[in-house]
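All protein chains but one are shown in place.
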Amino acid sequence: MSEFEVPVPAAVDAPPAEPAPHVHGYTANKDAYLRRLKRIEGQVRGIARMVDEDKYCIDILTQVAAVTKALHAVSLGLVEEHIGHCVVGAASEPDPELRAEAIDFKVKEATDAIGRLLR
Amino acid sequence: MSEFEVPVPAAVDAPPAEPAPHVHGYTANKDAYLRRLKRIEGQVRGIARMVDEDKYCIDILTQVAAVTKALHAVSLGLVEEHIGHCVVGAASEPDPELRAEAIDFKVKEATDAIGRLLR
Amino acid sequence: MSEFEVPVPAAVDAPPAEPAPHVHGYTANKDAYLRRLKRIEGQVRGIARMVDEDKYCIDILTQVAAVTKALHAVSLGLVEEHIGHCVVGAASEPDPELRAEAIDFKVKEATDAIGRLLR
Partner (left out) sequence: MSEFEVPVPAAVDAPPAEPAPHVHGYTANKDAYLRRLKRIEGQVRGIARMVDEDKYCIDILTQVAAVTKALHAVSLGLVEEHIGHCVVGAASEPDPELRAEAIDFKVKEATDAIGRLLR
């Protein structure tokens, strides 16, 4: 959880009846992400079952590669929504100095996250 | 499951009381693998929870990268045991022609699996 | 070369004496990139020399991994500057409809490029 996780500006003026405390880029596709993660969780359980049933190592490796690929796809989706939402959000900050700072921060943060995926 | 998944020769002469139908390279460390996969399964569930609770995208990405890394470590363990067990097993085939063929097959198979991990 | 490669808005009002036809995110660090790529080129030549001199395969693999890592670092630098420059540039488009379109295009393009790096 990040200290930089900010409620979207709209929420400030919103009537108290409307909660929506945090809206991230992925929120619109939340159900799709949860379904994909559920499926990945099942795949990991399937790999454990293969190990437990002494399946052939190469077949297990193939499944591990498939899960890694599925996680990469989830990552890319999150990166896309992060850039399109959080980075672009920083770019809409009206004060030029704060904007430059916010953009730098968000871009650095996104690039670091991508770097962790590449490693 | 692969059609090339062979019971180890020893099992052929083993008394029927001893089951052990398939012994792969990872069998000796089976419990350790199952524990690691259990932990990975929990991590994936944790990521789903983060999405569900609208956590910050970058923090989710960090967790996804951690799971990918944990899966890589599992893969490497399996690759190590596959090479040390199945490839080396093929190399102990007494008939030279069959041996060359078995080695080629096992090495190709291992390399293809590593290639799928790299992609 | 992309058909979407646009001269920066500033260039439009710039006096004709100032050329600067394309300014990309990486332009400010161009010399640093050229130096890094020169070093990578030398590393690749070094690997060829190792192969030519029949060096040990594992040592060659270590060098190949080092070059791959250096290329990843270059990629990450380009991604960072692309997001901070081109994506953020799209976000400064005054017309809201064009802006949304430009952002979507740039973000998709960046994510696709990151996806190609992950594969």
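Remarks
The letters A, B and C name the chains in turn, as written, and every chain counts its residues from 1.
Everything below uses one rule, namely that a residue touches a chain if its C-beta (ideal position, glycine included) is under 8 Å from a C-beta of that chain, and two chains touch if they have at least 3 such contacts.
Not measured: the values here are computed from a predicted model.
Counting contacts over the entire complex, the absent chain touches B, C. Taking the complete complex into account, residues 72, 75-76, 79-80, 83-84, 87-88, 91-92, 103-104, 107-108, 110-111, 114-115, 117-119 of subunit B touch the chain not shown.
Subunit C meets the missing chain through residues 1-2, 4-5, 21-27, 30, 33-34, 37-38, 40-41, 44-45, 47-48, 51-52, 54-62, 64-65, 67-69, 71-72, 74-75, 78-79, 81-82, 85-86, 109-110, 113, 116-117, 119.
Throughout what follows, only the chains that are shown with their structure count from here on.
Interchain contacts link the chains end to end along an open line, per the touch definition above.
As for how the two copies subunit A and subunit C face one another, over half of their interface residue numbers coincide. Central chain by Cα centroid: A, whose mean Cα position is closest to the mean of all protein Cα atoms.
Rotation angle relating subunit B to subunit C: 180°, from a CA superposition, given to the nearest 5. Centre-to-centre separation between subunit B and subunit C, using Cα means, comes to 36 Å. Separating the centre of subunit A from that of subunit C, both taken as means of CA atoms, is a distance of 23 Å. Listed for subunit A are residues 72, 75, 79, 110, 117, 119, each touching two or more other chains.
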